[in-house]
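Every protein chain but one is kept in place in this view of the complex.
Chains here go by letter, A and B, matching the order in which they are written, and residues are numbered from 1 within each.
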Amino acid sequence: MLNLHLPEHENSFLQALARVPVKVKKRVPLVHHITNYVVANDSANAMLAVGALPVMAISGKEVEEMVSHAQALVINLGTPSEDLMASAVMAGKSANAHSLPVVLDPVGAGATQYRTKNALRILREVKIGVLRANPGEVGSLLGYRSPMRGVEAERTHTDSAALAVQASRSFGCTVAITGQTDYVSDGHKLSILYNGHHMLTRVTGTGCLASSLCAAFAAVETDLLVASTAALGFLGVVAERAALKGKGPGSFRTALFDVMYSLGGVELVTSLRLEVKKV
Amino acid sequence: MLNLHLPEHENSFLQALARVPVKVKKRVPLVHHITNYVVANDSANAMLAVGALPVMAISGKEVEEMVSHAQALVINLGTPSEDLMASAVMAGKSANAHSLPVVLDPVGAGATQYRTKNALRILREVKIGVLRANPGEVGSLLGYRSPMRGVEAERTHTDSAALAVQASRSFGCTVAITGQTDYVSDGHKLSILYNGHHMLTRVTGTGCLASSLCAAFAAVETDLLVASTAALGFLGVVAERAALKGKGPGSFRTALFDVMYSLGGVELVTSLRLEVKKV
Partner (left out) sequence: MLNLHLPEHENSFLQALARVPVKVKKRVPLVHHITNYVVANDSANAMLAVGALPVMAISGKEVEEMVSHAQALVINLGTPSEDLMASAVMAGKSANAHSLPVVLDPVGAGATQYRTKNALRILREVKIGVLRANPGEVGSLLGYRSPMRGVEAERTHTDSAALAVQASRSFGCTVAITGQTDYVSDGHKLSILYNGHHMLTRVTGTGCLASSLCAAFAAVETDLLVASTAALGFLGVVAERAALKGKGPGSFRTALFDVMYSLGGVELVTSLRLEVKKV
């Protein structure tokens, strides 16, 4: 299905999307991760698969220096602790000082007060470029009572478009909400992405992978709506192709990395099912 | 081999076993893990594969609240530290207060005094529902000199049936011992499971997976002998089928998650090689 929802004048948007994965392969951005120990391995492998370089450093004794060599920073709050929060703030401020894009993944915001508070602290103390989350997490950060059970995305929300726009204006950043349909807004435009596969909910950390891809793509594309739309679209198309190879979550997961490695920019945009609106 | 060892009147037991994985898929229990960083990813993926929701939270600042939303708790002592022990006790007490089943995996008890002491502390301070361990670990907790080398299960013990019964009476909980043959006892009955595959010893953390499955199954089945027998039987049957697909430990591991995703309750019991005895 070739971009049926896109008006003619959006072709330049598509071309911009197509260039992002190509630029990642060319520039090999170093993406610093402050992340959780559950998905760190998959996140690192996703970076290598798309042609970026991952680095996971969390000690307060080195994060500032490591960030100074990086092209993007991911702050993923999947297994928060006081030490990790201190390092995350330090890394975030360093990234701001070096004008690197920062992606925040507020894993489980709403599931505990500690997680909500931590994510809001990062949003307050660090200039975030992209907030990548699921609808429940974004709702929690906006102060809605949210039905989070644990940290895995639930796919039942229907107001994600409005959430994305509201959050982007409230937090002054691009907001990328993943779910059965993905929504990306920078407060001016809204991308709606229909790609993806339900098997993504049977592999842990696919939301974290989306965040890492947003960071790798933001490292080479300053328009964060373009970068985040390309990242979520990329993962959605990858998932669709991986589902053709993998008959269960084990082989699907293996296939995710194979397809991430081989999917090019043109293939990406010709497989996207995407709407872009002004908001 | 269809339950040749089961007397006629045990058919209700089999029916109960068959219902457990079905109930997991229906109720989607949230299983909180205090676990080690080596196997956390596999444990989370196992939960998603069988239809449960994993959450890994370890900070003392949130474990009580996270447990209050969960339906079961796993305490896995694979990479112990003082902070982790404090969180484990806190989470365990919270689980007790909310009447959640708690599964203890005393990884490497007997390998170091610290591990033995930590496991005994949890058994003393938290009401454990299921102790899932290998024979060497259970022996160590009972005070036997045990030949533990590191944390991986050895498959050489022959007295596991007696160990399971003794431990269940000593610790006042269901005890699930894995090995070449698996033994589950609640002090009144003893399940002996002949399923499994030697390739399970070539993938790290398959014991931890057994513990996580015990927790997911205990979340939906209050008879912990039934829940634990179903869990160990499930992993055993899964391993046998995965071994048909995977020619080495890499592809076997991938297949484990594929088969966990697809194996139903009826298929489970028709593949079980099981004896149940009064003790």
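Methods note: a residue touches a chain if its C-beta (ideal position, glycine included) is under 8 Å from a C-beta of that chain, and two chains touch if they have at least 3 such contacts.
Everything quoted here is computed from the prediction, not taken from an experiment.
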Options B:T79, B:S170 or B:T270, residue touching the unrepresented chain: B:T79
Selected residue (touches chain absent from view) among A:V22, A:V55, A:L120 or A:V279: A:V55
Touching residues (missing chain, whole complex) on chain B: 36-39, 41-42, 78-82, 108, 111-115, 149-152, 201-205, 246-251, 253-254
For chain A, residues in touch with the removed chain: 30, 32, 37, 40-41, 44-45, 47-49, 53-59, 61-62, 65-66, 69-70, 83, 253-262
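As a working rule, only the chains that are shown with their structure count from here on.
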Computed distance of Cα centres, chain B from chain A, in Å: 34
